[in-house]
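Okay, so here's the structure we're looking at.
Missing here: one protein chain of the complex. Every other protein chain is in place.
Think of it as A, B and C in the order they're written, each chain with its own count starting at 1.
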Amino acid sequence: MFKKVLVANRGEIAVRIIRACRELGLETVAVYSEADRLALHVRLADEAYLLGPAPSRESYLRADKIIEIAKKSGADALHPGYGFLAEREDFAQTCLNEGLAFIGPKPSSIAAMGDKMTARETVRKAGVPVVPGTEDVGNMSDENLLSIAPKIGFPLLVKATAGGGGKGMREVHSLDEMPELLKSARREAESAFGDGNVYLEKLVEGARHIEIQILADGHGNVIHLNERDCSIQRRHQKLVEEAPSPFLDDELRQRMGEVAVKAAKAVDYVNAGTIEFLVDKDKNFFFLEMNTRLQVEHPITEMITGVDIVKEQIRVARGRPLQYKQEDIKINGAAIECRINAEDPYNGFMPSTGKITHSLLPTGPGIRVDTGVYPGFEITPFYDPMISKLIVWGETRAQAILRMRRALEEYRIVGVRTNIPFHQTLMDSHRFMGGQYDTRFVEERFAIHDDNDPAIAEIAAALATLAAHQQTQRAAQFVQRNERDTSNWKWVGRWERMHR
Amino acid sequence: MFKKVLVANRGEIAVRIIRACRELGLETVAVYSEADRLALHVRLADEAYLLGPAPSRESYLRADKIIEIAKKSGADALHPGYGFLAEREDFAQTCLNEGLAFIGPKPSSIAAMGDKMTARETVRKAGVPVVPGTEDVGNMSDENLLSIAPKIGFPLLVKATAGGGGKGMREVHSLDEMPELLKSARREAESAFGDGNVYLEKLVEGARHIEIQILADGHGNVIHLNERDCSIQRRHQKLVEEAPSPFLDDELRQRMGEVAVKAAKAVDYVNAGTIEFLVDKDKNFFFLEMNTRLQVEHPITEMITGVDIVKEQIRVARGRPLQYKQEDIKINGAAIECRINAEDPYNGFMPSTGKITHSLLPTGPGIRVDTGVYPGFEITPFYDPMISKLIVWGETRAQAILRMRRALEEYRIVGVRTNIPFHQTLMDSHRFMGGQYDTRFVEERFAIHDDNDPAIAEIAAALATLAAHQQTQRAAQFVQRNERDTSNWKWVGRWERMHR
Amino acid sequence: MKYITTVNGTEFNVEILDDKHIRINDKLLDVDFESVSGQPVFSLIIGGKSYEAYVSPDGDNWEVLLHGRLYQAEVEDERERRLHGAGGVSANENGEFHLKAPMPGLVVATPVSEGQSVQKGQVLIILESMKMQNELKAPRDGIVSRIRIKSGETVEQKQTLLSLL
Partner (left out) sequence: MKYITTVNGTEFNVEILDDKHIRINDKLLDVDFESVSGQPVFSLIIGGKSYEAYVSPDGDNWEVLLHGRLYQAEVEDERERRLHGAGGVSANENGEFHLKAPMPGLVVATPVSEGQSVQKGQVLIILESMKMQNELKAPRDGIVSRIRIKSGETVEQKQTLLSLL
């Protein structure tokens, strides 16, 4: 039974894991890059050790240093979070070799599911339906892929073998454009995973991305916690998730759950994992991949089932049987998560960096915010743009949407741009309210609105004029001063002084 | 069916009500004093109107102005929150006369329960046990009370007839000290309620303060949402509440619930209300009073039952039947609330005022923070010192306590002192963990600890030395400047500039 | 003080009468305009309605983010407007265009070369930031006059990367 957990991650998920450990009475060890000295996970952990410079490759991907720190600090377990080293079977194996409990699946399960082509084959043999695509296992050359593509048919997807999170993924509509897209997919995959291999998969049109949360212990018990609908995506990045899916009925839910359990058992799975499916218009579902780790969007499942997935991961890693049986898992109400990213929805979702000067979190009943940032913290270009997850629960889906609207309206983040206006527009859209969306909805049938309510335009005019007027009045007062140096902090400082 | 609700309150409860309205699609009207122009309830409401200067008597207690604003703004309903005008039957009556739906009970129910002596008589006649005390109804002179006191027996409590919240309450141990205490109780009652009348009640020793949440609709349905244990008090002010009570068993819970429903029916009660009981060591329980309004600590009941009490209040006020029947109400897990007050636990809990310069809310699973303040907001001496309510839920009471500990440890509020260290000490105390406390626990058997772990004292020494050293180094750099003006904002400004 | 403020193509005549009163077109309104926590977030109570918005300068214009919608506002004072004459297409439209880094990042590729003709929408530079590769595209047709960075280079926000003629 381990007592001290090294959290090999950063940001909101590191904070989430540290909280679970603390609530279980376990000590925590944080690791951090030079950019993260004052990150929340460092502030909240019992111990903290520097890994190296800001770039991930020199810090959070430094498996060797992480193991060294685990030994130095006396940690006897490691939680990898998601991303970074979470799905590297060699890293999981090293942990075990070094006597560290790995809070995740066995290395063999990671390996079986980590290579996406092998995974397809494994689950197909276990009787799980898969999306049509390349069926060979092993690295394939561009020539090879170009010759197979017409047999699969267009449109199709180029996907990274080592992939996940939409990285190294490209949509191909014709053979002509394929060579160029293969090149860019391989380049992105190489940069993201250190592995440029790709495979092909038929693009299922009008599909929904629906995934099943799995929990399995070391005593042969495997249960599922129902589904999450993650079809609201942009560039294959999930933006909004909800549970339960408005698209599923109980019968399909149960069938998909059973198949997911089967897929997990096929790789002898232990701990938390997620089976991702595509579900087409006719409610046929196909295995897409398994994420052998904690998922970003796990909180919505926690909200509707009452299960604390991270605590359960830790209990399972300590050798305990699951606290729940399948029949204990009930769906209570509805939950939605909006991923709040530091990016500008009015400028092609370009990442936005800078120091957060102020924030106001929405709070109150049915609201949960998982975040790793706070006022004074600097958003750097080195890591993922996701700065927080806004999660709401409601007695019904309609109430959850209404609650999400009010939470988004309340949320203030100053210093970086965020995609909150995107989420507000989405929550107002009739198609989202009606549950009528698929994975292409955001890109093809949705625009962040520039509809112009004249009454509100008038208010905007008043606001802009008052702010401009105030600025002019103040500039007059400052005119004697040497105003050459207007570097950011001075401006902020002056701003603050002016407003006290 | 009303559409626009005026919220006749401020602070966290005004925010709570505005959120519920927004989630129900209702428009909201805030009212505010000059001190509250930038208060959160003003920022979040659809409309906002100034009431007057900061003191409550010139703003939040100005019933006439509030009614005038309701009419001007076209509000067709009013939610009084708690405190201020919430338990004034004349105000409720005026609302009805002016065609405003009053989101609360009928004026006659407020009247019946508002005069605490009348209330005792009413419920006693309905067969509800009451604490022994003065039995006459009507205003009593000091002479009268002094002659009755020995019959009731000491120790006893002097309580304000119009009272609540511990104001105008005094504990009397002998006849000698009684005249002086009557005087101060009347003075405080006069100042708090504009009514200096008091009555006497036997002090039940070793008692717990346990209250039952009631919901009643206009169709004759009355249910209870189980109990809250509010025994953690100081100077008769609740500091921590939990639900369910670790002291109650199912049989007693059910009996108290039934009696509470009976008490509510005795005054023909509609809307949300709370029946407060004292429960002695032998599990005898006595009616204390009924609060004919939403209660500060309502969120813990929401956490364990899933019922949104404020939304249910609004639905009931719109004439709808209750959404729940008694058998729908189940207890799920355990919830605790800590009232975070701007007061210094190391200095006799003296109120602390000032501008909040920074805050970091605890977030994550099972945490809810209801607050009306934010960084940049000024805590003034005009209102209640409660600046936020930290509420946690856990699968068990033990898990809720562990979660509360980690949440308190994470919570940062800079700019005013808070009682967070008090709560941390309490959550660490074995007696609280064991559920062994009564209403005298905090005052008689609890001290905010000054126990001295030498390892931590060493860290404190390092922190103080490093801060002092840094200050000395910086002072050297600033020595040429004219440092005479060290008014607060300049100091903060300099501090911030130094740390950028 | 009189202003002419244009929001999404609609002009508003806004007159600031004093601290608490403005006139918009013909309407006289009570206003209470306050910055929140010294931030570029403003609380405006106008005719009893309460609004809160992010308001910040954006070049010569103002951006107002209100109720999840972004408004671009041009605020001109009346004198200024008279000097400039009516209309107001801003100058400099046909000058050199300098592509600036919208955020700090790593230059992954520059798929164009100096002297090359490019079309509006063509990818000029791929910049990696926050684990995403971002394609920076030509805002108009033109000729690449100068490339100021190399692949593999780390750039600062607003650093000029490339110029178009």
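The rule we apply is simple: a contact is a pair of C-beta atoms (placed from the backbone, for glycine too) under 8 Å apart; a residue touches a chain by one contact, two chains touch by 3 or more.
Note that the structure is a prediction, hence the values are computed from the model and not measured.
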Chains shown that the absent chain touches, full complex: A, B
Touch with the omitted chain, as defined above, among B:Y383, B:F432 or B:F446: B:Y383
Hidden partner chain, touching residue among B:A48, B:A160 or B:A192: B:A192
Touch residues of chain A, complete complex, unshown partner: 30, 37-38, 42-49, 72-73, 374-377
Hidden partner chain, residues of chain B it touches: 167, 187-188, 191-192, 342-343, 346-348, 350-353, 357-358, 380-385, 408-409, 412, 414, 420-421, 424-425, 428, 449-452, 454, 456-472, 495-496, 498-500
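Heads up, the rule we're going with is that only the chains that are shown with their structure count from here on.
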Most heavily contacting chain pair (counted by C-beta pairs in contact): A-C
Per Cα centroids, the chain farthest from chain C: B
Gap in Å, rounded to a whole number, between the CA centres of chain C and chain B: 47
For chain A paired with chain B, centre-to-centre distance based on mean C-alpha positions, whole Å: 39
Whole-Å gap between the CA centroids of chain A and chain C: 30
Interface hub residues of chain A, defined as touching at least two other chains: 358, 409, 496, 500
Sequence positions of chain C contacting 2 or more other chains: 36-39, 49
